[in-house]
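The full complex has more chains than appear here; those shown keep their coordinates.
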């Protein structure tokens, strides 16, 4: 089975990093590849970035439709997921929906850990669209005072608040760029911490088999 | 005051028709212009059409930002409305949101009259996004058997069902292409029938004055 | 076009103040008048006040129905709005609904700034009735410690908390008596601050033209 991970931005480093996480999880069971989106911004942060990535993503899907059994959109905003689902005859899974749906299976409540407070309204809109607002207890990003500590420490602090104050039973990493943090946080906090790429691989490979 | 109506598709006829409706309503109070979107599809029907119209709409707004006091997006899906609102320092109003919000002011319930059953899920998603699902009683399009009668008769039948069976207190025309039907239906049915262009002009001109 | 603003209380000063705000906004475009309600309490604060204003408001509307093109109810509780809408053949707009609907057009979330904590449950009930609870992030009134500072400072403090802590993208002034604060707060906070009288004038004049 072959799965293509579409990275909606054009960053080569990000594309490589996503592919590494995916390969580490999939091992020999599934063949995974990750491709960046030509013409897209280097980072998807705003609604404008999303709008600008659309045409490249559509072309990327069309070009690879025959050669893969399932597709993953590797940005937590699930940009253009609806379009790609309509265009493809194969399963198309977004890492945002996959990880948050998985969270709803694992607990009564989840907190979304994201990189920047400015992204919160976009995440909220998406969570509501997926009817998952009943599970969401908070969306949290590192606050300014934390910015001087290491990335791991920052997110550890944020995650602790989500668990102790917001009573989140599950944490979801809200950005493909946070890959790898899941194990670090899960070991220290004792609650499930979900990475979107891995959750999307579970859905995509499972659906491709049916 | 000058208001630019952005027609998200590239159809010249549609652009002209929208401009006529707008001028008829605005008369001398406001100067209105309507422009089509270069590079966009001729008709916006699917999520893919929306994705393809994005970059052209952004360019159109940027080019005209200085010369107008407010902007209207003239497609009932409100494509890329969030992006344009972020990019502009002036009011940007979508005809979908404007007409359905106006409906919520005028009655306890509204029915959306649209051109094709395939568009219903897209409308539903938008209505939920705007938290207007509590007002919506139905979305109705002409059913196949009606296709042989005149357009006015088709929509009259659909509208009658919305009023009598769904108990809609207000009707909203769910497509810029239905402009003109509002008066015809309102006179015959005795309930308010709202056209998006006119509703958006009320909001855009009102907001531009503040 | 002539619009009558019905002030549901019997305070002469309030009636004059509302009329001034309305005339300042409307200028020559619309002729506006404001009338107090005979027999109503001097201030509308409780459900009992609302009950006592009903008959006077009905009489006021009936007496002026012929002479005006639209009516505005100038109390943020929108008292007896449903009754007046049923009785009149012209548009009747409440400043509560008009301002909060306008807020839903301008942002993902709004905070209602009101004069007294005791009014919060009444506002909450109204906001839920209008299906606007999905947009509301907070209702805030000056807390006791603020009572010694100037009115402008009090509401500035309250508004700052609404923006920074509650993440309100829009502020709505929740009392006709706060007229004038909108410009003061908007300039200092950089988010839209809505006054009910002005919002209602936009709706009432727009609807009267259709």
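The letters A, B and C name the chains in turn, as written, and every chain counts its residues from 1.
Note that in this section a residue touches a chain if its C-beta (ideal position, glycine included) is under 8 Å from a C-beta of that chain, and two chains touch if they have at least 3 such contacts.
Since the structure is predicted, the reported quantities are computational estimates derived from the model, not experimental observations.
Visitor: Report the copy count for the entire assembly; 3 chains are displayed in place.
Guide: When the whole complex is considered, it contains 6 copies.
Convention: only the chains that are shown with their structure count from here on.
Visitor: Please flag the chain sitting at the greatest distance from subunit C, going by CA centroids.
Guide: A
Visitor: In whole angstrom, how far does the Cα centroid of subunit A sit from the Cα centroid of subunit B?
Guide: Spacing between the chain centres: roughly 34 Å.
Visitor: Using mean CA coordinates as chain centres, what's the subunit A-subunit C distance in Å?
Guide: Here subunit A and subunit C have centroids separated by 43 Å.
Visitor: Under the stated contact criterion, what part of subunit A meets subunit C in this complex?
Guide: Its residues touching subunit C are 120-121, 124-125.
Visitor: Could you list, by residue number, the parts of subunit A that touch subunit B in their complex?
Guide: Subunit A reaches subunit B through residues 46-48, 50-52, 54-55, 58, 80, 82-83, 86-87, 125, 128-129.
Visitor: For subunit C, which residues are in contact with subunit A within the complex?
Guide: 108-109, 167, 169
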